[in-house]
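With one protein chain removed, the remaining protein chains of the complex are shown where they sit.
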Amino acid sequence: MNNNALWNVTLSSGQHAVIFYALAVAGLALAAFAVRQLTTMHEISVRYRPAAIAGTCVAVVAFLSYIVLVLKFDAGYTQTVDRWTAASNAFLSWAPRYFDWTVTVPLLVVELIAVSSIVGAQAAKYRAIGISLAAGMIITGFIGGVAIDEGTNLAALWIWGAISGLCMVGLYVMFVFMLLHARRDLARSSALQPFQFAITLLIVIWFAYPAVFAFQGFDVTAGTYTTAQVLLSVADIIAKIGFGALIHKVAKLRTAEDVAAGIDTGHDGPVWINGQRATGPQNGRRS
Amino acid sequence: MNNNALWNVTLSSGQHAVIFYALAVAGLALAAFAVRQLTTMHEISVRYRPAAIAGTCVAVVAFLSYIVLVLKFDAGYTQTVDRWTAASNAFLSWAPRYFDWTVTVPLLVVELIAVSSIVGAQAAKYRAIGISLAAGMIITGFIGGVAIDEGTNLAALWIWGAISGLCMVGLYVMFVFMLLHARRDLARSSALQPFQFAITLLIVIWFAYPAVFAFQGFDVTAGTYTTAQVLLSVADIIAKIGFGALIHKVAKLRTAEDVAAGIDTGHDGPVWINGQRATGPQNGRRS
Amino acid sequence: MNNNALWNVTLSSGQHAVIFYALAVAGLALAAFAVRQLTTMHEISVRYRPAAIAGTCVAVVAFLSYIVLVLKFDAGYTQTVDRWTAASNAFLSWAPRYFDWTVTVPLLVVELIAVSSIVGAQAAKYRAIGISLAAGMIITGFIGGVAIDEGTNLAALWIWGAISGLCMVGLYVMFVFMLLHARRDLARSSALQPFQFAITLLIVIWFAYPAVFAFQGFDVTAGTYTTAQVLLSVADIIAKIGFGALIHKVAKLRTAEDVAAGIDTGHDGPVWINGQRATGPQNGRRS
Amino acid sequence: MNNNALWNVTLSSGQHAVIFYALAVAGLALAAFAVRQLTTMHEISVRYRPAAIAGTCVAVVAFLSYIVLVLKFDAGYTQTVDRWTAASNAFLSWAPRYFDWTVTVPLLVVELIAVSSIVGAQAAKYRAIGISLAAGMIITGFIGGVAIDEGTNLAALWIWGAISGLCMVGLYVMFVFMLLHARRDLARSSALQPFQFAITLLIVIWFAYPAVFAFQGFDVTAGTYTTAQVLLSVADIIAKIGFGALIHKVAKLRTAEDVAAGIDTGHDGPVWINGQRATGPQNGRRS
Partner (left out) sequence: MNNNALWNVTLSSGQHAVIFYALAVAGLALAAFAVRQLTTMHEISVRYRPAAIAGTCVAVVAFLSYIVLVLKFDAGYTQTVDRWTAASNAFLSWAPRYFDWTVTVPLLVVELIAVSSIVGAQAAKYRAIGISLAAGMIITGFIGGVAIDEGTNLAALWIWGAISGLCMVGLYVMFVFMLLHARRDLARSSALQPFQFAITLLIVIWFAYPAVFAFQGFDVTAGTYTTAQVLLSVADIIAKIGFGALIHKVAKLRTAEDVAAGIDTGHDGPVWINGQRATGPQNGRRS
């Protein structure tokens, strides 16, 4: 068993500044992304709108969670000459990440399915399984990494971490299935490339989370904690904002293609990306 | 009489973390649901819009209430070595549940009636009775469970609890009537199944509330309090978000059917669910 | 002269809980009503929209005011064994009611006129007089009930209270005039009944306010204060939400009748109430 | 030099209550006005929309500023028996007025120009000059009245006050020019009267500000401070809400006249004021 919880460290002035920076920048970036999601929602047809809404919810929930992280990191470490030592609030400069993920990771899965080529009852099934696996992944992670002895009980850490990892594997399998489906169903769509990129991005960046989780299994220092906070802030920016922007692009391209194909998705008006009409002049003729 | 109010307990570090987790996750999930309700409202015709609005109000009010729960749970327990002992604020890590329910339970009844097959004067009557029973159920519960001797007066607990229970029975009877009505009036509607599911869900999950209320009649320990907080957070997620999502689906399906039947509900544009048009190509022809 | 301001009392645990409950429930109900007003505004034509907007402002302002009431009641009484004694903040668990009323009572008058049968220059005159009387009623009440010696100066209490009462009489006279106008002009309208009900409701429930004001003229106890807080919270719910819902119904019915009569109020789409089209199939033909 | 800054006074209980009342009521009234501006914006054509937007910004900025005023007045005076003495925060129960005015006074000028008969390059010139004069008026006032020795340096007070006054004269000259323009260009418009009234109102009510500024040049007492706070709160209500409502009416009337004259301002739907169609049945025929 470790002597210290991950957040029970004494930070140097520089480490304190860097963590504050990482948390605040991620929070502000999420605020900006929430605004962007809300103001572009109408550019996506109601068919793919659930993806845009899920992405908005992700941004709002994560923003709220980063507000708590920032406030509690501010209150949780008190200055003594040139050091910052952990107070009882320090616990809440870390745990809110799990509060956030419990809601946002299932929503990321919803976001992905909503622009995939899986529809109808099959989509409902994928969604149910995906939400369950995602919630299970985070809840078990929280039990081992925070709830039991503040993550210092190594046996609990590894056992619950392993269960969490199994859920992650299940999600990865689902992602691969969705990728194969998309390759078949969207073979001629311009949306295939960003869709593939979105899934790949998720698969790669999600490795950051178990890596940081494993930090707790070794000697915890101020450096470990600083690295963990910065790494997860960056991972959250990529997995929520970068991924969300890709999904948004997929949804816009598919909206344009539906309009061009004459599928009534209730969307009126042309689709513009990067200052150009999407999919050329043959689409949007009805508007 | 018990010696302690339910919230006057000393929590272990793990219990403290688990309660914080349950409260925060429920709060964030309600925030996400409020965003979803607001951004999908226009997909439901004005005929069933009151259901969507009531569901939005439920999400907003419960979110506000969970903010208070989280803040007061944070302030209400102070760390002493590895224990968290209740301060005078602890009362407000529990009572806001009743503040929330007094407003949201009547709104859940409104939500249900608005998508049911009961209309006109009869709907107004059902709504008046339902709101009264719901408000009565919570107010009497608050009197016995919190106001009188902080819920430690067993006689008051059981007497007011019994009155509260009678209101609950009245609501259950009303739900069954609505179910029978729906079976007759919506027999050929695709909305019948999710409507039945929504009522069943409410009937089942609501049992959690009197069960937790009864906890106060027995020896209160930190474990009791932890179980109560987690159980009610989960019950709130299911009864507000899960139920609300089902009602939302009922409203969308009925909107699509109205459009297909040529009933003017002022709705334009097609209805899409799970990436597919609702009720096939015969509907939405006017859009 | 009384020894104590109304809020300088020592509350039992139960009284403290009941007041907290009344304040919080009124606040949450007003939040829900604000959401409902904002999401239904487009269902009312621009002709009667000022009523919907005034009602929304009432809900928002009263909600803000109840936030202050709750926060200051929370901070204004400190626990000592099983009692809660008033601190210097206690003043602000009462005075914000007057802040709120100074803005909302004039708005309630605006709300009423906007759906009445009084239009044009006459409406402007009624509005000017009504706003003046309403503002005068509250300002004078504040002077006698709070500002002078914290409401403990009985001479000031009764003199300013009497002036306030005269303004109230003036408003009641105006309400009766509006009622008579409506009976003549809206004799065949389905909106007459809810309009009459709305005025009657206001006339009856407003008696609660001078009654509570008069409490201060007698011996003030913890019981008086508790009764006053609960009574005014209930009165606010009825006078703001109940009244507002009735005005909303009047506005919807009149909108539907305008559409049916071919009056161009810029409203498109049918009007639905309780799951039924308002005023039968003859209206809304243009949509 | 005065001994005391304006806000370094000891208030009686009544004075404390009256200032709190004035600040809170102005804040709540501004909140209500912000809601009204946002919900009526679409009733004004894009041609005059900048006026509605500027008015909304005024309401939002002033509301934020009054929140600070209320919070800092609450924190800035501490109760000792029946007196309230200034703490170090008291400075912020006064200075935020200047923060607010620096942004809102230029916006009031923008609001006025946007509904005036001055257009194109000339409007841009008027706006640039007006914004400069308005900003100059407040910045110099802040330097003399707050920044230098907390407004107690009489030489600085009068010199900077005089410069501020010169800017005010410049603005008044501009207002008179706009009035003359309007009399010529809008001679037959129903909007002329409220436009003239709006300018007159501004010219009259603005005298309150230098008057209160001059208070600081004489003996400062608790009475002076109370009078200043109440007077400026009332002046803010009139200059922001009363003026804004008049500008709003001008914009609506001009919108209706544009529609009637066949000028394409992208506005659809009729304009209703006081329950009547604006400018008679001949307008709005296109809708």
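Note that the chains take the letters A, B, C and D in the order they are written out, and that residue 1 is the start of every chain.
Keep this in mind: contacts are C-beta pairs under 8 Å (C-beta built on N, C-alpha and C of every residue); 3 or more make two chains touch, one makes a residue touch a chain.
Note that the coordinates shown come from a computational prediction; the quantities given were computed from them, not determined experimentally.
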Contact list for the unshown chain, restricted to visible chains: A, D
Selected from A:T40, A:T85 or A:S189 as touching the chain missing from the view: A:T40
Of D:A17, D:V60 or D:L157, the one touching the omitted chain in the full complex: D:V60
In subunit D, positions touching the absent partner: 38, 41, 45-49, 52-53, 56-57, 60-61, 64-65, 68, 88, 91-92, 95-96, 98-100, 102-103, 107, 114, 118-121, 123-124, 142, 146-150, 264-266
Chain not shown, touching residues in subunit A: 13-14, 17-18, 20-21, 24-25, 28-29, 31-32, 35-36, 39-40, 43, 74, 78-79, 268-272, 274-277, 284, 287
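Following the convention adopted for this analysis, only the chains that are shown with their structure count from here on.
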Contact-graph distance - origin subunit A, target subunit C: 2
Residues within subunit A bordering two or more other chains: none
Topology of the chain contact graph, where touching chains are joined (line, ring, star, complete, other): line
Complete list of chain pairs which touch one another: A-B, B-C, C-D
